[in-house]
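Missing here is one protein chain; the remaining ones are kept as they sit in the complex.
Presenting chain A:
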Amino acid sequence: MISYQNITKKYGDNIILKNISFQINDNEIFVLVGPSGGGKTTLLKMFNRLVESTSGDIFYNEKNIKDYKIKDLRQEIGYVLQSASLFPNLTVGENITIALEQKKVSKSKRIDRQKQLLRAVGMDPDLYLDRMPNELSGGEQQRVGIIRALAADPPVVLMDEPFYALDPVMRKQLQDLVLNLHHKMGKTILFVTHDMQEAIRMGDRIGVIHAGQLEQVGKPREILQHPATEFVKKFFAGNKMQASLDLESLLKGELGVDPRFYPKTETLPRYHVYSIRDLVKDCSNHPDSLFIAETEFGVFLIEPKRVWNFLLKRVVDND
């Protein structure tokens, strides 16, 4: 468990963060969302001590992070940066296991790990292992950035606007990828974004940060239904959903996930879906498990949680 307690950050007379406290539970995706310049990234970087707080403390597993050796602490934490920030002089493979190299893991074990992780994100190791970062597309680079953060199998992963620079299609693919990896590996993820749609899609819980203040913390549904402040209400209402309500655009856009990103989909239940009504019904029958929806325009993996969040947001938007 991670606990931020009364965190304040000042640069000179400038107060960046004002007395912020919140907790992140084990194995949840906690999203800090809010307009740019609000102090979200500063909060995130405090956890691996790239930035120090002016006052207040952060506890990790009941122990103040300042009482950890900084090297030990950082080995507990994976880090995904805004741009992929791969080391341009190292190959894809060397990039992935840089943290293991520091831990003096043997080369053959590192290569095994590189291959395993590349496969997990749908990249062929034979093709990609020895490439240089500049030979990859933006999306591929960020995928490598994500598995680099996971290579040492850290319990906590920090993600700082990881999909900021990607186009919407690629962004959605990578969101799905992270959700899937999280589903399989069960990490505690602290995720920073300014995109409220991304926050709702990704977050088990969301903290809304605005101008150095924590406006509200809660599950997406709670925040959408009961915004605590005028700002939160405006922030989430401001982004009207433009997608029409036909099944095809919903599945191809917001709700469906390409099952190729998910290994072992053959064990999941499969249903024929012909309308939105079918989809809602299947979701309410299986509120907690994934399933495969077979339609006339393709096969999609459905996560009921996401469907509920989506529907809730539509309701709020229409208010």
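Structure notes:
We take it that contacts are C-beta pairs under 8 Å (C-beta built on N, C-alpha and C of every residue); 3 or more make two chains touch, one makes a residue touch a chain; residues count from 1.
Convention: contacts and distances are computed from a predicted model.
One chain of the assembly is not displayed; among "SCO6045-like C-terminal domain-containing protein", "PTS EIIA type-4 domain-containing protein", "PTS mannose/fructose/sorbose transporter subunit IIB" or "Osmoprotectant transport system permease protein", its UniProt protein name is "Osmoprotectant transport system permease protein". Of the candidate positions A:T8, A:Q23 or A:S85, contact with the hidden chain is made by A:S85. Residue in contact with the omitted chain (choice from A:K9, A:R74, A:R143 or A:K233): A:R74. When the missing chain is restored to the complex, the residue among A:Q102, A:S137 or A:T229 that touches it is A:Q102.
Residue positions on chain A in contact with the hidden chain: 48, 50, 71, 74-75, 77, 79, 81-83, 85, 87-90, 98-99, 101-102, 148, 158, in rising order.
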